[in-house]
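One structure, as structure tokens, below. Some questions next.
Yeah, one chain of the complex is gone here, protein chain that is, but the others are all in their spots.
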Amino acid sequence: MDLYEHQGKELLREHGLETLQGIVAETPEEARAAAEKLGGPVAVKAQVLTGGRGKAGGIKVVHSPDEAEEAARQILGMDIRGHTVRKVLVEGGAEIESEMYLSVTVDREAKQPLILFSTEGGVEIEEVAETNPGAIVRLHVDPLIGLQPYQIREITFSADLSGDTAKGVGKTLQNLYSAFQKLDASLVEINPLVVTADGKVLTLDSKVTVDNSSLYRHKDIADLHDVEAADPEEQRAQEAGLQYVKLEGDVGILGNGAGLVMSTLDVVAQAGGEPANFCDVGGGADAEKISTALDIVTSNRQVKSVLFNIFGGITRGDEVARGLLSAIEQTDISLPIVVRLDGTNAEEGRQILAENTPPNVHTEETMLDAARRAVELAKDGGQ
Amino acid sequence: MDLYEHQGKELLREHGLETLQGIVAETPEEARAAAEKLGGPVAVKAQVLTGGRGKAGGIKVVHSPDEAEEAARQILGMDIRGHTVRKVLVEGGAEIESEMYLSVTVDREAKQPLILFSTEGGVEIEEVAETNPGAIVRLHVDPLIGLQPYQIREITFSADLSGDTAKGVGKTLQNLYSAFQKLDASLVEINPLVVTADGKVLTLDSKVTVDNSSLYRHKDIADLHDVEAADPEEQRAQEAGLQYVKLEGDVGILGNGAGLVMSTLDVVAQAGGEPANFCDVGGGADAEKISTALDIVTSNRQVKSVLFNIFGGITRGDEVARGLLSAIEQTDISLPIVVRLDGTNAEEGRQILAENTPPNVHTEETMLDAARRAVELAKDGGQ
Amino acid sequence: MAILVDEGTRLLVQGITGREGAFHTGRMLKGGTQVVAGVTPGKGGQDFEGVPVFNTVEEAAKETGANASVIFVPPPFAADAVFESLDSGMSTICCITEGIPVHDMLKVSNYMRVKEATLIGPNCPGVLSPGKSNVSIMPGDIFTPGNIGIVSRSGTLTYQIVNELTQRDIGQSTAVGIGGDPIIGTDFIEILKKFEGDPETECIVMVGEIGGNAEQRAAEYIQSEMSTPVVAYIAGFTAPEGKTMGHAGAIVSGGDSTAEAKSQALQKAGIQAATNPTEVGDLVARTLGV
Partner (left out) sequence: MAILVDEGTRLLVQGITGREGAFHTGRMLKGGTQVVAGVTPGKGGQDFEGVPVFNTVEEAAKETGANASVIFVPPPFAADAVFESLDSGMSTICCITEGIPVHDMLKVSNYMRVKEATLIGPNCPGVLSPGKSNVSIMPGDIFTPGNIGIVSRSGTLTYQIVNELTQRDIGQSTAVGIGGDPIIGTDFIEILKKFEGDPETECIVMVGEIGGNAEQRAAEYIQSEMSTPVVAYIAGFTAPEGKTMGHAGAIVSGGDSTAEAKSQALQKAGIQAATNPTEVGDLVARTLGV
């Protein structure tokens, strides 16, 4: 779960990180009031769950409450990579001497937390990794003993930091690692981490992603979930216990099992089609769930045909077929649906479908044939 | 560092353990007031840094403030295994259903914390170990991952606990382990851990020993050190940076290095003598330190002769000899002192001693001869 | 032979009386697996379809000689269950549970370094050696004993591929679902190594997907260390960046983690790669010369 900048910062502050003072505003007037309260120059920053807002014009530095109001007026409502800006963070200014990068993430390969630090902050770390890989210090933390003081020294000495800056970065890292752990984060990133003219080390911009699987023990964070910002179909799928991801194409895809569905998307693409979504209905032949899934998939107006790819494993093919038929009955879909049924009792299942099938349902024996058929039907415009 | 019962309990309470309400009293009158405040029957318990106070009459259960005052009068000033009682803990009563034992200690062999649990509480665990070893559950905690919930279940199920008792014991163990860690304890022991008639699990008596080496990070606990209760000579030695333990015999022993001094004590005993103390002056030939050590050792009136066993290692024997002579000059000791000097430059050292030695200083070449001589001199009454 | 589980596997089920645990225990029993014990705290003394239930793994292991465990306990208690199995001497542990917090798994997987055991999963279908032992939630019916080893990050995709093989009368030695989470106990390489050491396994199917770079590392390993032929398949070419495709670990988060990058690494290492499950069956058949 990604957090908004202002939410992530609030949590990081609770773990001892130092940030600039900031106020969230939902209207230009609130932004003006915030700028008045903070005084001096302020930054008005779009709050969106995506990167690249700077390039998109979502961050403006202004020098008066008037300007802040005007900036907020421009930014609020803006669309940044498909995300509508509904809040801005108005933050006080700081005289910046240098910008660094600091993050803790999970390294899947090493199975350990990975710290990345660079004195080249303010740009994306991937960019630094390409242009100047030597400027990045990488350091794994062994979860059995946690972050050790010597590791902090390795970071600060490697960057030739000294005095208060070294101390400030060290303390920031210690607190950031602690936050990473306590928040069950999969990513905590500070970019840039700045040294100010008066020697302070501040978190200027940050990103916090909390592991979804841990939300049961972080009720406060789970409550931050922004229903409005989510895609309404994805939101509905989530509530129904379906794995659903919306894509750009016109072939709606359903299946049982994440791997199989991913594979189905690929096969559809190989057949020259474009998947409209990823939708895993999970195990079992629950007609209710299948009908909800069908409804969500087809509520996407771009969808011209639907491919339902089922592998009968634990649930037998005949049961799946009955569940599917009952689901199709419950919904009112006229789009062509291609069903491919394989695995345990697949033949019995196919027979059931053949005997009772509505005219818009087509059955195929193999994934490839089913994919080709669905792509054809979509190209025919769903007729 | 051993803590008094009331101090240890206070710390355990801070870690969530439940105890009876208690008030410390230093006079019979205070004990009466405490009993009045607590109401009902109370226990008046001697606060001493030694075990066996129950058998020594240091715990009395009374039923009125009058009786509490009288009990305190009897207990205060009592000598328990060489410890004078200067405080009592007046504790409220509880209706006890059953008594258990629970402790966490450091297992040197396994290099891990060891939990001991027994449903046979109220007696010393060593006794249970002998009479009914099967009644003790032993469980190691891996410091790399800490105490796991399944380990708590192993404890409670092995003792056939259920319902609130199992929950209470589980919570107690979790808190006790956490206290063990956070307090840098080498032992936390609850004996007995009781289940009351109303189903509560309470810490009735407890013992907390904190690792001396960790006191630098537990200022609050270090401050609890009871200077009055310590042996004055041991206290003085500690302040001078000497390792000193008072014993019962008449041969005072000094040396450089703990192992060598321990060995010297043994050799004196083998020679038929009785060591009066253990005193390690450490490395170097610091005359100041040696003279303080000599002074402490001889301030014990039982001492009839002194054996100074030196092995010149890093410090050369001649330097040690000079330091020793200067130290003897600084003090005013007429007791016979046997010096044995060996190791690097031992001969030079012995020569220096031979040339400048006062009449009460005798030199020997080997540990054995030195020990025999010191024992003889002690038997002669220090003449 | 087979790897990880076989006729000698004496299985213990953690969470045997739960909905999932009970359902799959019934199936494993029907499949002939020696399920010797179950564990559900507080239900010790009961029995489940003839399998004695214990309060703790330690007790169960002592009483029944269990040497492997399969875990069906809910996510908040799953890491504890793994530790319990590990510390009670289980040598193979399959953790089926989906949704274990990543930080719990960081602790568990690093603790594995001090233990001699193998943890499969979490969020995995388990391990099945056809005709020998089924320590999984996989449908035993579609398997047939034989000489193909399968190692996969996905459950249903594995079934699909097994079905392709069985339909071609190509049997399997062992199928291992290593799991779809970002942090898993055992990666491709450890399983490939075991298959390489198994004389019964003549060919291996490796099924990967987007996320991480385990496939790249496996490709290097296969190229430099293995003689057993490997047929690979990667799913997720159409997955967009930053979206979780069903499995917590199946997410494109950088160049390395795309299906394309993985596929290229496999090709570079000279490994046969199929473009769909059916082709996996074809390639295996061709490799075996059947």
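Per-chain residue numbering starts at 1, and chain names A, B and C are given in the order in which the chains are listed.
In this section, a residue touches a chain if its C-beta (ideal position, glycine included) is under 8 Å from a C-beta of that chain, and two chains touch if they have at least 3 such contacts.
As the structure is a prediction and not an experimental result, all values here were calculated from the model.
**Student:** Indicate each shown chain that the hidden chain touches within the full complex.
**Tutor:** A, B, C
**Student:** Looking at the full complex, which residue from B:54, B:93, B:149 or B:343 touches the chain that isn't shown here?
**Tutor:** B:343
**Student:** Hey, which of B:67, B:154, B:250 or B:280 is the one touching the hidden chain?
**Tutor:** Only one listed residue reaches the unshown chain, and that is B:280.
**Student:** In the full complex, which residues of chain B touch the absent chain?
**Tutor:** Output for chain B: 106, 108-109, 111-113, 126, 142-144, 181, 184, 186, 211-214, 216-217, 243, 245, 247, 255-263, 265-270, 275, 278, 280, 311-314, 342-344, 366-368.
**Student:** In the full complex, which residues of chain A touch the absent chain?
**Tutor:** 142, 144-145, 148-150, 153-154, 157
**Student:** In terms of residues, what is the contact footprint of the unshown chain on chain C?
**Tutor:** 113-114
Here, only the chains that are shown with their structure count from here on.
**Student:** Please indicate which chain is farthest from chain A, where distance is taken between mean Cα coordinates of the chains.
**Tutor:** Max centre-to-centre separation from chain A belongs to B.
**Student:** Using Cα averages as centroids, what's the distance between chain B and chain C in whole Å?
**Tutor:** Each chain reduced to its C-alpha mean, chain B and chain C end up 54 Å apart.
**Student:** From the C-alpha centre of chain A to that of chain C, how far is it in Å?
**Tutor:** About 27 Å, centre to centre.
**Student:** Residues of chain B touching 2+ other chains?
**Tutor:** In chain B, the residues touching two or more other chains are 144-145.
**Student:** Listing for chain C: what residues touch at least two other chains?
**Tutor:** In chain C, residues 107, 111 touch at least two other chains, as defined above.
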